[in-house]
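Partial view: only certain chains, each at its native spot in the assembly.
Letters A, B and C mark the chains as written, and numbering starts fresh at 1 in each.
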């Protein structure tokens, strides 16, 4: 469970998140949409402290991660993250990308880690690419490896920051498919995306952000078909 | 290429042309810069010789390596800079008759077991490259012997001795005394060994086949014989020169 | 270690003169070197194999041999051919310019190559020819990126100009050596010279940093 209370984030004098409050239940799939610069990525990155939090509180599974005493590395093992730019480690093979963190942090043996890594690769449909280097993969394949890598730490929550927007259109589907599968298996997910089809089909709830606030939230069907706020209406009119 | 010297170019002004004389002003007390002015024993001597030979001269500080190119390529008419005459250099240059007898001395730390030139065998000796000191030591240890450290600056050679990197420095006595004068507190002993070292002489250096050599040979001898040399020598070194030996070598 | 301030005081005017010449030499060197580097850099990038080869040889030679030897070569080989007699200052300027040119040619090439290929394509697709595109689109952007490495080259040149002393060019190091050999003392002149070089180079790199930051935010 994720609890966000009065979250504020400023970069220098630029107040990017002004007052964010949210409650995300276990197994819930929350989709975040909003115009560019509205603070979607920043919000997501605050959830695993990739950005330091200026004010307010965020707790993950009951642990207040803004507390100085919290071991943030431990929290991060519970919260997987997938980036727009994949950020695979180019000097390591696919399987090495996946087993690095489990071996370093969970102290798994190489065989055990590899075994579980291959299982994850099978899940994302890339078992045969285990020993390839990331550069030889297509965008969609890279992103699926990135998802497998995040899953290898067995997180309770997965954060996705526009996982398909760097992809060629014909590869978007294969990534969304993997994410859908994950949602079906009961993973708690927060997904920033412009894929309205995915939001509609998989999302339990959609948050619309603008100007550092969550302006409106609702179940997808309601939000898309019946937006209440003017800003939401104007945004959706451009995107849908 | 340049044909002749630039001195020839201004030769229209008078009977005798103004000579360009190359030197490197980095070797006190022979040639050095005193607040920007080139001075030293060699400078006074050169002026006296020029007057005797009837030439106007201009002394130019060209730097050490450039000195040789200047003279060899006839960019300068001659060079003076406490230059030691030796066979190898005579293959490339003409030298005047000797004008200075270099007495090499050994500089050692106080209490050193080196008492004579012969004791240098097996010791590490620092010298100034291209000087009589180097010639003298190579005469004892052998050419490019690994125990000879050649510096391009006497300061560094002596500093090497003071820092324990060499057992002795061999240098011209004038240099040794100049150093001692400026660094009175260093605990060094000076060893003279007139017999141990071969005699080394300084000469004026001309391009091969220079017609000036004849004029200057005569002038040098004249200056040595008529007492001018002694005056300059005493002024700079506070001692009497061994004119007889130099004149003998000239024969 | 005893340190004789009196002889330093005596040499203050010479250190000043020398420092000015050091600055002058490096400044002229960087200016001529920039023009030269531009030519050589462009030459290396042309399709003409011969010109490109010659420019490459130039760069390889000047980057591959010690400056010490280059200065001697220029002092005795090049300058007398040009002006009929040797001249330390002329030789130093030529040598510093030539070596700077070799490094700046590479800076220049790197600067041009760092400009996104799309810029040239956009200009060409508008119908501008190669020269126009270079002049109006690529070079102005490349120059801006070249400022920091050019500044570094200036700093390098300040230090390298100390070698001009071997052909008796009366810059900072020349007077340092003069002092050393007049008084047979090493630390006073050399530490002073080092300090002056340090002041020159650090103030220059301070200025560069400020300039770089100004350019970045523009």
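In the analysis below, a contact is a pair of C-beta atoms (placed from the backbone, for glycine too) under 8 Å apart; a residue touches a chain by one contact, two chains touch by 3 or more.
Bear in mind that the values here come from a model prediction, so they are computed numbers and not experimental data.
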Counts per chain label over the entire file, given a single displayed copy of each: A x2, B x1, C x2
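The working rule: only the chains that are shown with their structure count from here on.
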Touch-based graph of the chains, sorted into line, ring, star, complete or other: other
Farthest-lying chain, centroid of Cα atoms versus that of chain B: A
Most central chain, judged by mean C-alpha position against the global CA mean: C
Whole-Å separation of chain centres (CA-atom averages), chain A against chain C: 52
Mean-CA-position distance for chain C and chain B (Å): 36
Distance from the mean Cα position of chain B to that of chain A, given in whole angstrom: 82
Per-residue multi-chain contacts in chain C, two or more chains: none
Residue numbers of chain A (touch at least two other chains): none
Chain C to chain B touching residues, read off their complex: 2, 10-11, 14, 72, 75-76, 80-81, 84-86, 88, 165-168, 175, 177-178, 180-186
Residue ranges of chain B touching chain C (in the complex, touch as defined): 1-2, 6, 9, 24-28, 32-36, 61-66, 69-70, 73, 75, 153-156, 158-159, 178-179, 182-183, 185
